[in-house]
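One chain of protein is taken out of this complex; the other chains stay put.
Letters A and B name the chains as they come in the text, with residue numbers starting at 1 for each one.
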Amino acid sequence: MDLSSINPLLLLASLMVASTPILLAALGELVVERAGVLNLGVEGMMITGAACGIIFSTLTGNAWLGFAGAALGGLMLSFLFAVLTQVLLSNQVATGLALTLFGLGLSALLGQSFADARPPAFPKLDIPILSDLPVLGPVLFRHDGMVYIGLLLVVAVWYFLSRTRAGLVLRAVGENHEAAHALGYRVVLIRFGAIMFGGACAGLGGAYISLVRVPQWTEGMTAGAGWIALAIVVFAGWKPLRLLLGAYLFGGVTVLQLNLQAAGLAIPVEYLSMSPYVATILVLVILAAGRAPGSLGKTFHASR
Amino acid sequence: MITLERRPQPSRAWSYLSPLLAVIVTMIVGGLVFAALGKPPVEAIRTIFWDPLFGDFASYFRPQLLVKAAPLILIAIGLSFGFRAGIWNIGAEGQYIMGALFGAGLALAFYPSEARWLVFPLMIVAGTLGGLIWAMIPGLLRVYFRTNEILVSLMLVYVADFLLDAMALGLLRNPDGMGFPGSRNLQQYPAAHNAELIANTGMHWGVIAAFFAVVAAYILLSRHIFGFNVRLAGQSPRAAAFAGVSADKMVLICLGLSGALAGMAGMFEVAGPSGQVLASFNVGYGFTAIIVAFLGRLHPVGILLAGFLMALTYIGGELAQMNLQLPRSAIQLFQGMLLFFLLAVDVMTNFRIRFGRQKVA
């Protein structure tokens, strides 16, 4: 084993890349859950996004359009979830599971003829001056656009939830949908919006895996990232800024174990590959969660 | 305008009709998807749902039906208790793998024993225990640390999956296997082989266990206080507490039960139809069983029927893959769709749909 082959700077830089898919998906789910809806279909929407990303980028030759297509794919899947849970009042846990199973099948079907496709390269931004800084440059300022979009989205979601009226209304709906309804807010409409935002974010997260991280299409390639995203939302106590910390933590574990694998650590690869999942469980156990939104997962039906 | 109106009583008729309706709608929409893929829709549906039972090679496929349905039913029966009580074990796939590893591990530890009377029963115990232990992890963590059992049980699927890979390549690898991954084949190890009990019927011990589980679950749910407590805990947690049902015990029992049955299913599979501890051992029964449980409306008899239906889609799907080059993923999509439509039409059980505008003065 040769630990000296691990470059700490590269490790930190790849940490930001590795955590981006989870960050994007978790951010979307955070908004969904703050609106009082539990969508367990993140994995399904991510994998569909991954497939859509490959398809759209290969067909158009443009990675950005690939991301747009992926967001659309995730959004459409989440729309199904919204119709089922908000209009037809189905159980959210069961419907989320169905969405994941459905998404896995759908993506496999969509992606099968693109198994050999190589997505167009996604350029890294070379930010002048900043990227030449020692240490900070390679770690922070030599990434592709989606990394920064992810970070911007975190700030935007934080601002939206804590500083805007629309964000306050969304939180109110998630906290107590009966009361929000009594005050005249359109609970179902607001939740539709949140669910679809969540779907689009999950789609982007999935596409980041298939377009940047890997980059190619293989069946089931998200490998539980959607579930880890769900765990991070709990870990973050439904707060956007803590979400960033959570995503980086898991990005770190993932990158570290990959590096250890490459360095030839005397532990079978399989045990190293387990580590992100084990770490997720440990974090859920050790860190007491914050307070979940009051109406999370409950079905809303405006009767009298 | 269309409005939903809550029924004063859940509709009995719809609770039977909705799974049927879901199957029909899935067939129609599935047919459309197949047509979009350029496959003849009617023929595809016939190949999946008719040919395995009544087609030219039905005598070959019918036993397969039992082989595939048994683990699905066994796992789904276990899951149904938890799902009724609002305890979401979605990691049955992992518990199924662990049951197989424990069962096969025990068998291989005794290799080459000839004491079937000892080895095989012990394997059943070990497999059950393997699944039980794996399911108790999310259970105990939920009881003592309030962690979410959905996420933990699911994470443990991935852990079990990697453990399976590691075992197939390491500890349980066949020493006489010339370096190929995978354990000894238990089918060639008489003391451990879960063989067909009657030739060419597909009937093995796992099938018997599944039928037994259906009967036991039926009695538990309809007559026993445990079944009553499970239903109560799921419908109304506070009323359950008032009735003296301990929520923590319920979590442990439901997770333990579902894990034990999933582990048992894994053991019967690895010792019989599959034969080997191999990275490709698990094919998603643990997840499909979730669909089976819901499709069967969490009712033992319903699960029995749903298990056969889903087994049919597996077999018919393979047939359609061979005959019509229908992609395997299309079947997966088909199964997911079924659950979707079921959840959608389920609204009819508790709600009435009213058409027409409400009059405004």
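Descriptive notes on the structure:
Note that contacts are C-beta pairs under 8 Å (C-beta built on N, C-alpha and C of every residue); 3 or more make two chains touch, one makes a residue touch a chain.
Going forward, contacts and distances are computed from a predicted model.
With the options "Succinate dehydrogenase", "Phosphate import ATP-binding protein PstB", "ABC transporter" or "PatA-like N-terminal domain-containing protein" in hand, the undepicted chain maps to the protein name "ABC transporter" (source: UniProt).
From the options A:N62, A:S131 or A:N176, the residue with contact to the unseen chain in the full assembly is A:N176.
Of the listed positions A:L168, A:L241 or A:I286, the one in contact with the omitted chain in the full complex is A:L168.
Of the options B:N185, B:S246 or B:Q321, the residue whose C-beta touches the omitted chain is B:S246. Along subunit B, the points of touch with the absent chain fall at residues 5, 8-10, 223-226, 228, 231-232, 235-236, 238-244, 246, 358-361.
Remark: the residues of subunit A touching the chain excluded from display are 165, 168-169, 171-172, 175-176, 178-180, 182-185, 291, 293-294, 304.
Here is the rule we go by: only the chains that are shown with their structure count from here on.
Residues 40, 80, 84, 88-91, 93-95, 97-99, 101-109, 112, 219, 223-224, 227-228, 230-231, 234, 268, 270-271, 273-274, 277-278, 280-281, 284-285, 288-289, 301, 303 of subunit A are the ones touching subunit B in the complex. Contact residues of subunit B toward subunit A in the complex are 4, 6, 37, 83, 88, 90, 137, 141, 145-148, 150-152, 154-159, 162-163, 165-166, 169-170, 287, 290-291, 294, 327-337, 339-340, 343-344, 346-347, 350-351.
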